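With one protein chain removed, the remaining protein chains of the complex are shown where they sit.
Labels run A and B following the written order; every chain starts at residue 1.
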Amino acid sequence: MTERRVVITGMGIVSALGWTLEETWFALRDERSGLRQLSLFRLDDRPALLVGEVKEDPAARSGLRLGSRTEHLAVCAARQAFEHAGLSSLPLEARRSIGVALGVCTGGMLDSEEYVAQTLCEIDPGLELLRRHECSCATNAIAEALSLGGPCSTVSVACTSGAAAISVARDMIASGEADMMLAGGADSLTRLTVCGFLSLLVVAPDGCKPFDARRAGMCLGEGAGILALESEAHAQARGARALARLCGAANTCDAHHCTAPAPGGAGIVRAMQTALAEAGLSPEDVDYVNAHGTGTIDNDIAEGKALTEVFSPRFPWISSTKRFFGHTLAAAGAIEAIVAILALRRQYVPANLGLEVADPSLPFTPCLHTTPAALRVVMSNSLGFGGSNASLVFSRVAGEEKAS
Amino acid sequence: MIEARHLAVDVVGVGSIFPASAPEMRALPQELGGESYPTYACAAAPGKDLIAPGKLRRLGRAQQLALGATLCAAPDGALPPDVGERGAVCVGTGLGETGSTAAFLKSVLGPGQRFPRPSHFINSVHNALASEIAMELGFKGENCTVTHGAISFELALRRAMFLLLARRCDAAVVCGADEWTPYAVKFGQAHGWWRRSPDPLAPMAEASAQAGALPGEGAAAFLLARSGFVPDPIARIAACAARLGRGGARETGRVFLESLIGEAGAQWADIQLVVLGANGDARTDAAYSGVIEECLAVAGGNFACAVYKHATGEFCTASALGTALAVEAVHTGALPDRLRLLHAAPAERITRALVYHASPSGYHGACLVAS
Partner (left out) sequence: MPRRHGAASFLRKGIMDALELEVAKGIVEALNLQQVAPEGIDPTAPLFGEGLGLDSIDALELIVMLHRNYGIKIADAEIGKAAFASVGALAAFVRERRVT
C-alpha cells in the first residue's frame, strides 16, 4: 500500500477564546484565559464553576437553521477551515471527493438533557429535542453545509476523539480513499459532562493549573477545531498553501482501568514513540509538545512520567493550554493540534497558563510565558477515559518561511 | 476468478448475543408516557453467564452485550499469547450506553435530592464498550469507537481492516452492539422508525404491509487477524463498504454492491447468498426488492436471498448480527437457523455471502464474507 504525504491547508476554530484563528492566537500570545463563570445552564447545589464557554450563540453564526449546539460549533469551525484552505469557490463536482471525519462525545446531549429534565417534571416536551441526539449529526451537518460527498465517519473515544478523527482522516488520504478531508472534533458543554466530572471529584472550580504543585483538578470547556487535510500532491496541484505537514499519528490503549491512566503513562509513551517513528524522527527533533495536561493529580503525574521517559534528559518546550480553553473533550485533540500548528507558524511557544509553581517531582518545567522560539517539529498529545492515547506530530513545510 | 486475497482479513472467531426470538412487550417508565412497546429483548443482564461477577457488577447492558459477544468470539488459545500492543479494538455503536447515561441524567436533573453515581457517568462515554474489551484481552493497540448511525458497524470493520492490512496491528476485535432502553425507543420514535402492533417482524414477506419496524438489541463480535497470522481461520472478510449513496441521484444499491464486489476481485457468479437487512417496513422492503431484482437481472440469477431482522429487531448495529450469520453460513456451507430464506435455497454450497443493508436516510452498508 503506497502512502501519500499529508499536509494541512486550512484550519478553523471556535472556543472560549473566540471565533477565529486570529482571536485565538492573540489570546494565546497575550496569555488571556477564556474561562468564565458557567452561564449556559444552571446547576442547583453545585459550586460556581469556571468553564471555557463559547461567548456568543453559535447558532447565530453557523448558517444552520436547525441543529444542536455541538452541530453549530462544528459547522462554524468547518466553514472557517474550508475557506482558509481556499475551497469556498470549489465547484460541486469537486466537493464529492471531500470527506469529513469528526470526533464527538456529547453530540446533541444538551437538547436531550432538556428532554429528560422536562419529562421528569411531568411535561411532555415532544420528540423534537431528541432528533439530533447522535454524535454523527455534527459530521453530517458539516458535509451538508459544505456539499461534501466523500467518506464520512464519526468517532467517539472520549478525550482523544479529535486526535483520533485526524488520524482516521490522515489514513483515508494516505491510502488514497480520499484526496481531501475535513477532520477534527466538536463538543458543547452539557450538564452530563459537568456533573459527571464533578461526581468524580476531579474538578477545580477555579480552573485548572496544569503541572502545578498545588493543582486541584480539571475544568471543562467547549468548542470545535477542524483541519483541512490534503495529500501534498493534491495541494500542490491546486496551488494551495500547506501550513504544516502531518508526519506522524498514533493511537494506543492502556487497557489498564476505565479512568485512571496506566502507571508511568505507558500507553502515551508508546503513542509518542510510534508517531515519531512513523515520522522518521527521534525525540531530539521535537521542539514543542502541547501536552494533554488537564491539571488533575493523576493525569499530570502519568503524563509527566511519560514525557520524561520519551524526552529526558533533553526536554523540548512543553505546555498545556487547557487553562485557555478548558478541557473541550472531543474538540481538545483538534483544538490543541491547531494550537501546535499556530506555534509552528508563528514561532512562539504558548504559555502553560495557570502554572505558578511547577510540581517538584517533574524533571522539566513547562513554559511559563508565551515565548518566541525556533520550532520545526511540534507534537500534540491527548489521553482519554478508557485508556486511549493519541499523539500527533506536525512539521514545517520546507521553504515556507512566512507566518500566516 | 481472481480474488484480491491480499485485501482480505481472516475471521478467527465470531460471537453473538441475539435477543429472544419473539417480541415482548416492554413498558416505558411513567415519565415517558408509560406505554408498552413490543421489542426484541435480550436478558436483563445479558453478560451474566459470560462475564465474571467482579467485572459484571460495574457494567452497563451495552457493555455486557459487547464484552459478552467478544468473550464468545475470542476463547483462550484462539490467538498467540501476548498480542498485546499489536491488538486493536474497533467498536461500532449507534447510541452507546443510553441506560447508564439516562440513569446519570435522572439523578442529576430529577427533582429532589440527587445522588449521581460516578460509575454511570464513566459508562456513558461511547468508548466504554471498547475499553472493557481492551482490558479483558489486554489489547493495547488502537482503540476506536465509531458512532455513525446505521453504518457504525461497517465503518468500525473498515477501520479494523485498514489497521490489519497496513500492519498497524496483527489482530483486532470488531464489535457491533446496541442496547434497548426507553430513551432509545423514544429516539427511534422521533425518527418514525417504529410500529405499535406486536406481530413479529416479517421482512420481505409478501402479505406484510406494515409501516415501521420493531426495536431490538444485541451484539456480535469478530476476532480478526491478518491473513496467515493464525492457522485455520473460520472465514475471511473480503471487502466492506459503507457510505451515503453517492452521485447526483443517490447511488443505487446495485451500483454500490457491484463496486464492493469489484473491490474484492469477485463477481456475482461467485456469490451464493445475499443477506438483507430488510425489517418488514413496507417502504424499505420494497426498496430492497428493487435492488435485488436489479442485481438478479445482472447476475443471471444464481444467488439465494435471506433475511435476519425477524431474529434481531431493528437497531443501528443489527447488521453486525447479520454479518455473524453470514460468517456462520460460509463456515459451515449451509444456512444457519436464524437466516430465513426468501425463495429458493442456494443451489450449491455457500462459500461467499454478501451482507447488505440500506437505511431510509440513504446509507448503504455491505460486507462480503468468504470461506
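Note that a contact is a pair of C-beta atoms (placed from the backbone, for glycine too) under 8 Å apart; a residue touches a chain by one contact, two chains touch by 3 or more.
Not measured: the values here are computed from a predicted model.
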item	value
Chains still shown that are in contact with the chain withheld from the display	A, B
Residue touching the undisplayed chain, where the options are B:Arg117, B:Arg167 or B:Arg349	B:Arg117
Residue in contact with the excluded chain [from A:Ser15, A:Thr106 or A:Ser199]	A:Ser199
Contact with the hidden chain (one of A:Ser167, A:Thr190, A:Thr259 or A:Thr274)	A:Thr259
Where the missing chain touches chain B, by residue	53-54, 57-58, 113, 115-119, 122
Footprint left on chain A by the chain that the document does not show	199-201, 257-260
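Following the convention adopted for this analysis, only the chains that are shown with their structure count from here on.
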item	value
Chain B contact footprint on chain A (complex, rising order)	1, 45, 96, 104-105, 112-113, 115-117, 119-122, 124, 127-128, 130-131, 133-136, 139, 143, 149, 151-158, 164, 168, 171, 175, 191-192, 195-197, 199-200, 251-259, 267, 270, 384-388
Contacting residues of chain B [partner chain A, same complex]	31-33, 58, 85, 89, 94-96, 101-102, 104-106, 108-111, 114, 116-118, 121-122, 124-128, 130-132, 134-135, 137-149, 155, 159, 162, 165-166, 183, 186-187, 189-191, 243-244, 246-247
